[in-house]
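So the structure is just underneath, and the comments pick up after that.
Every protein chain except one is present and positioned as in the full complex.
On to chain A.
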Amino acid sequence: MTGSLAGAYSPGTSVLHRAPAGAKLVALLVASTALLAVRSATGVGVALAVVVALYALARVPWRLAWGQVRPVRLVLVVLLAVQWWLAGPTTAVVTCTRLLVLVALAGLVMLTTRTSALLAAFEAAARPAARVGVDPTRVGLVLALTIRSVPVLVDLVGRVRDAQRARGRENDLRALAVPVVVGALRQADALGEALVARGLDD
């Protein structure tokens, strides 16, 4: 889970790596919208081939490429079975391939774009909102902290779960939830203090 967010970037020098983050995000939005209109097996087959070609163009290792779609593999299997049963094989394959292509495309953007470049693009997009009092740099900071918090919280849950297991209380949800919430609040306090100390609140 953590690998799909924080640190998903795979360094490289391909055209896709060098493309501006904003352009890639807009292209992702356009491609995703267009994909929803594709209803034929041939259409989604072409889309899948294009995505595979883009991964090859980006020279992303196949292990990392698989890592982008692996989290949805079970969803795809269930969706394929349900759709097959309800709407027939063509619709099932088209729907599942469409989802696979969407996830793979989003993963490709993450793999070829530094988080800092993504945040800068979001900050630029939020700049017009400054007129109504929204601080674009704060938007970027919130996104950065959200991404950064995922592995920290996963680590916290793991440590609390180990502690509960050591005390023989692995199935007690309250014994897990209370220390996790308290730990997360403490972490948030400490992070806030660190942000002030680094002058990011000035």
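Methods note: contacts are C-beta pairs under 8 Å (C-beta built on N, C-alpha and C of every residue); 3 or more make two chains touch, one makes a residue touch a chain; residues count from 1.
FYI, contacts and distances are computed from a predicted model.
One subunit of the complex is not drawn; among "Ferritin-like domain-containing protein", "Biotin transport system ATP-binding protein", "3-phenylpropionate dioxygenase subunit beta" or "Cation:proton antiporter", its UniProt record names it "Biotin transport system ATP-binding protein".
Contact with the chain that does not appear here is found for just one residue of A:14, A:32, A:91 or A:187, A:187. The omitted chain makes contact with chain A at the following residues, 2-3, 5-7, 9, 11, 114-116, 141, 144-145, 147-148, 151-152, 155, 187, 190-191, 193-200, 202.
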